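Complex shown without one protein chain; remaining protein chains in place.
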Amino acid sequence: MEHRIKKLEQMLKNDRFANHNDIRLVSVGKGEATAEMLVAENHLNGVNIIQGGALFTLADFAFAAASNSHGRIAVASHASINFFRGVSSGKLTARASELSSGKTLATYTVDIVDEEGTKIAFFNGTAFLKGEY
Amino acid sequence: MEHRIKKLEQMLKNDRFANHNDIRLVSVGKGEATAEMLVAENHLNGVNIIQGGALFTLADFAFAAASNSHGRIAVASHASINFFRGVSSGKLTARASELSSGKTLATYTVDIVDEEGTKIAFFNGTAFLKGEY
Amino acid sequence: MEHRIKKLEQMLKNDRFANHNDIRLVSVGKGEATAEMLVAENHLNGVNIIQGGALFTLADFAFAAASNSHGRIAVASHASINFFRGVSSGKLTARASELSSGKTLATYTVDIVDEEGTKIAFFNGTAFLKGEY
Partner (left out) sequence: MEHRIKKLEQMLKNDRFANHNDIRLVSVGKGEATAEMLVAENHLNGVNIIQGGALFTLADFAFAAASNSHGRIAVASHASINFFRGVSSGKLTARASELSSGKTLATYTVDIVDEEGTKIAFFNGTAFLKGEY
């Protein structure tokens, strides 16, 4: 297990889209993961609030970490996101947890909150499980 | 109308998250828009295929353009995406079109295809319509 | 409040689709509700497991109860459901709770479990809030 989490952490460190957008893995365990992002100029849309894609990517990165934590390659097949509140600065935290895990499909939810714990967005993703990594 | 599309194009040009990730508006009209992205190193995840967040952002940007095209500020309330196929290079095109538009909510679908027209992802977003811009 | 919950309970009792499909309200409070269904012949599909629409309706009824619990008419604008496991008998319970509630939109999640607490499905719905009832 220890060995696998190492391998997974390396895989996640190699996520260039997350890196390019300053999204950082905080922790990953069996079926769960936390990621964070400090909202900056580069995350904003044309009306000066965080772009929906930036919130999605933060949640998706936590989901990828959690869904890959069982030693098998997990590929997202579907995801949805509810946007509750626009923000334009501050640190956002995304916590992924497992809803269900079967032989070939696993489903996770991710809560995104700001520093006060206010809910910013809610993400729900399903991954298809392939062979071991 | 002409004047509004100008204003909208300026708003979209100011989307720093789209700019930072090399997503480009191709065209925008009433209830529809097209955006594109040339897949590059910065869009890849840890297993060398395009990150789900990059695909979502491409679709979301076309959705933002289309949903704001009626002269009212449109704020995304919900979006979902189906991922059909992983890609790691080439040009992707996202075409948004209007499914339904009411007094306060409007729903759009976005198809993402590669250069051969192969379906890569399908996006569905609902926006809340606020005052005029 | 007391008075409103009464009015809401009457409205829910008048849900003929829920009645016709033997779905029963267990309880409703501010921002939450529980409903149940005893799986019977009439809920099954062509391969003898519960039809997706029966599970959706059970969740949607709990969602309707919870989303209407603030004294304003709530109309569903979007809902999604993840199916985890097929069942063909037994009692199913759906518990709705509030994720977020704004001026015009409110989002709820609903967990459907069987008698052992095994997760059967997960629902996520957003309602548009209209005038008081």
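A, B and C are the chain letters, set down in written order, and residue numbers restart from 1 in every chain.
Basically, contacts are C-beta pairs under 8 Å (C-beta built on N, C-alpha and C of every residue); 3 or more make two chains touch, one makes a residue touch a chain.
Computed from a prediction, not measured in an experiment: that's the story for all the values here.
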Which displayed chains the hidden chain touches across the whole complex: A, B, C
For chain C, the residues touching the chain missing from this view: 10-18, 20-21, 41-47, 50-54, 56-58, 60-61, 64, 73, 75-83, 86
Residues of chain A (touch criterion as defined above) contacting the omitted chain: 77-78, 80, 104-105, 126, 128
Hidden partner chain, residues of chain B it touches: 80, 82, 84, 99-100, 102, 107, 109, 119, 122, 124, 126
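Please note the rule applied: only the chains that are shown with their structure count from here on.
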Copies chain B and chain A - interface residue numbers shared by over half, same or different: same
Chain whose mean Cα position lies farthest from chain B: C
Distance from the mean Cα position of chain C to that of chain A, given in whole angstrom: 28
Separation of chain B from chain C, taking each centre as the mean of its C-alpha atoms, in whole Å: 32
Whole-Å gap separating chain A and chain B, where each centre is the average of the chain's CA atoms: 20
Where chain B touches two or more other chains, by residue: 77-78, 80
